[in-house]
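I'd like to ask you about the structure that follows.
Incomplete set of chains, arranged as in the complex.
Chains here go by letter, A and B, matching the order in which they are written, and residues are numbered from 1 within each.
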Amino acid sequence: MTLGIGVVGAGYWGPNLVRNFRSSPDWDLVAVCDLDEAKARRVIGDRSTIEVETSLERLLARDDIDAVAIATPAQTHSPIALAALQAGKHVLVEKPLADSHPVGAQMVQVADQHDLVLMTDHTFCYTPVVQRIGELIADGVLGEILFIDSVRINLGLIQPDVNVFWDLAPHDLSILDYVLPGGLRPVSVGAQGADPLGAGNVCVGYLTMPLPGGAIAHVHVNWLSPTKIRQMVIGGSRQTLVWDDLNPQQRLSLYDRGVDLHSVSADATERARAQVSYRLGDMHAPTLPEREALAIMAGEFAAAINEKRAPRTDGRAGLRVLEVLEAADRSLAEGGALVPVESTVLTTGGAS
Amino acid sequence: MTLGIGVVGAGYWGPNLVRNFRSSPDWDLVAVCDLDEAKARRVIGDRSTIEVETSLERLLARDDIDAVAIATPAQTHSPIALAALQAGKHVLVEKPLADSHPVGAQMVQVADQHDLVLMTDHTFCYTPVVQRIGELIADGVLGEILFIDSVRINLGLIQPDVNVFWDLAPHDLSILDYVLPGGLRPVSVGAQGADPLGAGNVCVGYLTMPLPGGAIAHVHVNWLSPTKIRQMVIGGSRQTLVWDDLNPQQRLSLYDRGVDLHSVSADATERARAQVSYRLGDMHAPTLPEREALAIMAGEFAAAINEKRAPRTDGRAGLRVLEVLEAADRSLAEGGALVPVESTVLTTGGAS
């Protein structure tokens, strides 16, 4: 059964949602809502009967709409989502879920109360590469996770209201939350950063997250580099994985040699050999299908609604990301020391 | 004039020193000294009149030796170097200079007192790529330095007596000391790490170093990855430099767009453009000569002796590296918070 959807916000991300819901077999894109009617109409294009709404109230009053997808600035996510949930609509929210954890927690609770799906648009989690990484970890191919190192640097526009953690790290954190069994639940969070241009916010930032069991995750986000690097290394006891997102021909590489304590050796010969060799195990690069992440996400949103279950990136996933971001802000304020994550215990249940 | 040299230690690094001093036009390799005579003889090879000494005392007593190059375990650097300096020999020491800062400081002082050259074998500083990076920074091509990010990961042998910082970070720190005008003098040092295998020492480590003026340097060293990454990004206000040491055809790339505050903008259109474009400025990859770093280093050692001056990587450079390593150990012990660097004020002067 096709579900009706309305997209709220015709700015930066909205057009991507419009394009994908429009071509999804699961959805009927009924309307695009923006205060700026001309903007909304441009996104829809000519020769289309998709409707334009300039009032959220009118959009939410429509009977032919089952769900809304919100692509507006972060601080408006909460009021729009709450209104939609109270109008009985399922809700998809662009990342981050909200601009603060308490506000996000309220969204999750209201969705639970109304038995509606609340989904966070953690787009990257629906790329074929992240889905494969999730499978590899779940299947034990990597063995025990020892370390995770994620780098996401590229020239971003320095934003007046948020630091680089809030702008870029949600990508890395939501990916970690998706691929780690049980989600991202660091023991503590350390954050260090710099604002060398005096822009008023941290532009280069480092997150350190000790994980339960002794592993460590680390994220480097950076607005100041004119060249992009988007690379994640996940080291396991059996294999190590390198994801280079800017190498479309070989995004994912698996090195079939892990590390164990037997390699503790002071033998000079073995040491010499290790240092002149470029790689010590074979490498395997699995083929990945070419599919657009947003299309898969649109399908997951519909499936969660139809199957009355929480989607893979539900509101709680969005909350876990907010918890780490808020801990990072605290660590930053305290000079970089590790601080605990304050996890809100929400009653499990509902579809959010 | 050719100088006579003796190499002390025929283990892991010694053979590299032997090969380079042997073929250097500046040096006459007179003898190799090791307690294990057969080992020393194997390094020299057949049909050679280079001599083998099994006693340091006899080596230092020789008149045909002007200098010694020490390639023994770190904890023995100091006694051997002090004996050599007291015997009137110039000294080259494999990195790290010593196993602690006070001991290293003593080596510098004794060299100063005897007016002898004390050089740290910071080999990487003599690679054509690091030399070029030093020139680019000195010439102002990068503009003001905003951030430095260095990654050095590869399967190393987990060592029983030192953590990954002491094993791998001297490379990164000595390079930073070489290319930064005035040397590496961080405001403070933060260190975080993990020992997920329970090896007894940190195997994955992160160093954060706020620099004077607001910039930040960060180093990631890692023993647990079966694939090597050796990459340094130096972001400047005018250009950004990427050094990928494992790409011999394009080690050094310069992106001719830096960042300034004018790019602070909330304009959605410009933001969209920035995010779909892979790179916003042209890239330039200078040709680098192919020369062996150790050969250049051997030349610099001879030149410093002949010109009665300090070499580029003198004992004080080795000391600055030790200061950061010791600060890292303190930060690690204190849970990762930033700690100040305790800089020993040594009277400037001498040739060390």
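Just a few scattered comments:
In this text, a residue touches a chain if its C-beta (ideal position, glycine included) is under 8 Å from a C-beta of that chain, and two chains touch if they have at least 3 such contacts.
None of these values were measured; they are calculated from a predicted model.
For this homomeric complex the structure file specifies 4 copies in total, of which 2 are displayed in place.
FYI, only the chains that are shown with their structure count from here on.
The rotation relating chain A to chain B, fitted on Cα atoms, comes to 180°, given as a multiple of 5. As a whole-number value, the distance joining the C-alpha centres of chain A and chain B reads 39 Å. The part of chain B that touches chain A in the complex is made up of residues 11-12, 144, 146-147, 149, 151, 153, 155-160, 190, 192-199, 204, 206, 208, 210, 213-216, 218, 220, 222-229, 233, 235, 237, 240, 242, 246, 253, 255, 257-261, 263-266, 268, 270-272, 274-275, 278-281, 283, 334-338.
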